[in-house]
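With one protein chain held back, the other chains of the complex are shown just where they sit.
Letters are used for the chains, namely A, B and C, taken in the order the chains are written, and counting of residues starts over at 1 for each.
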């Protein structure tokens, strides 16, 4: 088990290395000059050249990459070109908020999605099922901005149950998590539904019924845990989707997460920040997948991690 | 006109979508932190609140020698930084050398090019700016290498703010996170991505200023949401303005419309026509394009939040040519002109545009107008950095709509619209002169105009600049489209002279002079 | 055993069950009636699809909804009329008064719950004991079903147990609330003969100890003979005959029962196999080894090996059948797969004199034209989404043999060859019975006219009557075309019918080999003897030996890297008969 985790960590590290390389190359190819972004519109050509020189942007790609890696290994992610602050600090100040939101969103989408999936599977091909299917497609197709503002308008402005955006308390968390969760719920409900239908056909469900167990218990203890297995792998994948999709929700709710930072950095070619955010989100994704793989055997004893 | 005796006390909340990049006056160069820095720092010069009139700020007096080359500033007495230390002439020299030091990588270094010794110092050689001389504790003498009428304005730029060396040395690159200046406010709290809190600086050199005890900036709020907050009484000024989508809604509601203050802005939105790329190397083609764009309709598309423009300078800028008619909107004539220029069937070209609303919409309007005269325009909808990069290449972007990146003057002087965006200096790879328009005769005249220093020459200088811009228009490297108006929405909780809410150098509002209606 | 009282514990009258089909309702049980007396074992026998499981499910109230429903009749449990019970009422009956053991022990336990949790859950649901007592009760139950190390088993998950152990757990659950009746739906079909014998013994002992009535469902007349007090023979949803077991076996009244009994293979009365002249063998296997790596560790290196097959050697002559027997997991299938190059192996395999070691894909392809394999489960080895005609034709396409109308003709010929009508070609596998599916698999194997067929448990999943048909078919093919078979099975009675020579395997190695008569009539190795004694004998008059055994952990063929299993050596014990000295 330990060596398995170690091996997976090693693999993850390699993947991350690959990602730094690809991202670096892409940024190098990007036809936008960070030096000009720093120098501003009044700068002379010499000033720009001078800045390029100072930042080492004139060096060959591999030299720049090597330097970046070397610093990274020493725990130095560099300083933002535009904000001049340490990238690690910029990220550290925002990461907790991002993780919190992501966690809440995952919980929300699972709560909504799985509930709907379960009901739909149990009422398969009945009107309830069809209605829920339409709901899941609507939720998948809905633009987050619109959902966010609608929720905000109804629950924060009209009903006054929650603050109008911001960060800090549990009340602040509810609406953004709901917005993100709403989208994911559509996916999870569809997958949970088919997974449930599959499990409901299994022999052991019939055995459970033959034991005289109540319907609720059969669903909760026997069907659900088995049906949820394929979903767990999806949660790992989900983290990636959140990392890229979180920007809109963050800006609607004034959530001080990493998405905003990334978005602004990409807009203005702030390479150290882009690299840093990419690394962090890639790490989150890779760890998320790893976690999913590690959690699976806890639920399913058949999966041996050896 | 500004009520200097307004009561002190109270607080206000300003909202912003984007986080504040930095509060280092040598580095901050976007409209959001521009006025924040103005409230945290002071330079030798400043502006009368709500106007474009220069006044002495930290300087008690400002003398210019007859030839316009030597500028002598005397500091006020008893002025100190937020850390309590008294400001001396050495701080002025240090601050100006810091901003021009290549190591600082300041985007504003280029403004100080007229100071003697700039070229060597900025190239990383020598020991500071030779043109700056500390005469005594209170007096500093700055020698220019050429006479420059804009120097007073340059000294009022944020980049010329006075900073304490010990604080900069201590904080290093993090000075922008933890600024120490001598402005009306001090930074009390900065939670990244969430909020900044400014508090009154009790030792401020102007009595009775600032009016407010506290200004809170709530960060990360989408403009639509900021508006909701304001409507709920949870914010006082939406820093990003009224969101375009809600503009009409607000203006149609008399209660809210009452709280909207409209004003001009030193801004021009324009289309650059790359004079180095065919077919825009043909003057008639450029003129035809100028005649084809229906500016009235574009203004209507953005709900009338601008006025049509016909020349580079905005109307509130000295040197604006009131009686200039510009190119008339005349598609028929434009088509004829195009045919005469050898393009009876038009041609196909590209229009680069930044991808933030309303710019793509404006680009589509332009596209439709040009299609009327047979020009097929393909729109390239890109992130800001990519558009800027394309503009800096000689042969990449035939047309660029400047919206979102458009020129807003750094200081209220006509020269500010020329150098980087219309002069030869900007027409280099990586420059901001996206039309690649380079008229050396005009450049020479511009230099001459800037050399006309002193109040006695002001009128002549203005006339010279006016003519320069009219001559630029004769070559039609741009299609000036509109000058954006400012619409500032406020809550009832704050007040002040209307000019403070559309202050030309403080966007969105002049934080120092606005007061709270709840204050005694 | 004498039936206890005179008042039946369960009484089924005129039970009629219908299922919905596209062509309207179909009656799968028509007016079935029988009584189950306290303490007696009643067997429901009949071929696949005759409605046996439907009867069981109908009694349990577990008919698949909304497809199937009881349209008529009554099921009385003592005084209670079950068909009129509400859902909640039924729940109180299930397991508390009637418990059920399902056919598939592999899938009838929840893979995610420990044994203990699954037992306790039942106890608590029916209030059989308090939460605190539950673990103790669970332990008692496991001890009662003779599981070794019951304490440890409680904490294990189903996948950590062998099939026999799992079935014991299922039985323990069934016993949990001391029910009046246990319904066992083919409880041993999926198990090894030896394990089957153990489970049957266990059921008998438990019944004697507790006086539970058992309704046993099976298609195996051997099992019927060993277990039943009375028998009801079902066909097409109707009872064809109901009689005491002795009477039925001695003098079956209905034709169908007679037919069924005649089809039962009996150990020892197989026909003589003609002796054959020694010819060059079609298949020579020398020192075949198959090992699977078990990976692990930081660098994912091999840390252990499964020694699935260890140094097996044998020859097969033209027209000869070599039978391979042994318990589950001893490496029988793996040998078959190795011959076809489906798993990595070492040693030497010569097909028609040609060494196949080191052959590339094209070389293997020619080998595969000579050697084909028929897999154990005909259902699983057919692609459910392709018509059977297509599937039989596939080998022709793969080997580029026929195309166009010649191909169609060939497929039709193959269908006729295995006794199917060519107009079934357009159907899908699920539209066939098990026996028919096995015929299709055989037809597919025959498509390329191979000389040798590896038949891996080809008849284990089939009804006796169907089994007999398939065995006849194989025999016919051998007689006519001189095919050779490597016949893998664990059923001694079947092997007795078809084999020329027999090879007994254990843990990847051969423990005994020789001619059929030598190995089956005078077994030398104790393991062979155990296998033979476990075969249920279809003769109710024979005394039922009680060989109670604990289910033990099967020995493992997995050894750490570097460790080799001890090689066994065969010593001659008679004419053409060798065994490992005991």
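Following the convention adopted for this analysis, a contact is a pair of C-beta atoms (placed from the backbone, for glycine too) under 8 Å apart; a residue touches a chain by one contact, two chains touch by 3 or more.
To be clear about the criterion, contacts and distances are computed from a predicted model.
Missing chain, UniProt protein name, picked from "Light-independent protochlorophyllide reductase subunit N", "Peptide ABC transporter permease", "Cytochrome C oxidase subunit IV" or "Dihydroorotate dehydrogenase B (NAD(+)), electron transfer subunit": "Peptide ABC transporter permease".
Considering the whole complex, the hidden chain is in touch with A, B, C. The missing chain, though absent from the display, is touched by one residue of B:378, B:395 or B:471; that residue is B:378.
Among C:65, C:84 or C:430, only C:430 touches the chain that is left out of the view. If you put the hidden chain back, the residue from A:36, A:52, A:172 or A:190 that touches it is A:190.
Of the candidate positions C:15, C:115, C:206 or C:373, contact with the hidden chain is made by C:373.
Among B:256, B:355 or B:457, the one in contact with the hidden chain is B:355. Not every partner is drawn; the one left out touches subunit C at residues 21-23, 49, 337, 340, 342, 364-365, 368-369, 372-373, 375-377, 380-387, 389, 394-395, 397-399, 408, 422-423, 425-433, 436, 441, 444. Contacts to the hidden chain, counted on subunit B, fall at residues 224, 243-246, 248-249, 251, 297, 300-304, 355, 357-358, 360-361, 363-365, 367-368, 378-383, 386, 389. Within subunit A, the residues in touch with the undisplayed chain are 11, 14-16, 18-19, 22-23, 26-27, 29-32, 130, 133-134, 137-138, 140-143, 145-146, 149, 153, 186-187, 190-191, 194, 230, 233-234, 237, 240, 244, 262, 266, 274, 277-278, 281-283, 285-286, 289.
In this text, only the chains that are shown with their structure count from here on.
The touch graph of these protein chains is an open line.
For subunit A, the set of residues that touch two or more other chains is empty. If you check the complex, the residues on subunit C that touch subunit A are 60, 62, 87, 90-96, 99-100, 102, 104, 107-113, 121-122, 125-126, 157, 159-160, 170, 173, 294, 296-300.
Put simply, subunit B touches subunit A in their complex at residues 17-19, 21-22, 24, 27, 29, 102-103, 105, 107-111, 113, 122-124, 173-174, 176-177, 191-194, 218-222, 224-225, 228-229, 231-232, 234, 383-386, 388-390, 392, 407, 410, 419-421, 425, 428-432.
Interface of subunit A with subunit B (complex): residues 30-33, 35-48, 50-51, 54, 79, 82-86, 90, 93-94, 97, 149, 152-153, 156-157, 164-167, 250-257, 260-261, 264, 266-269.
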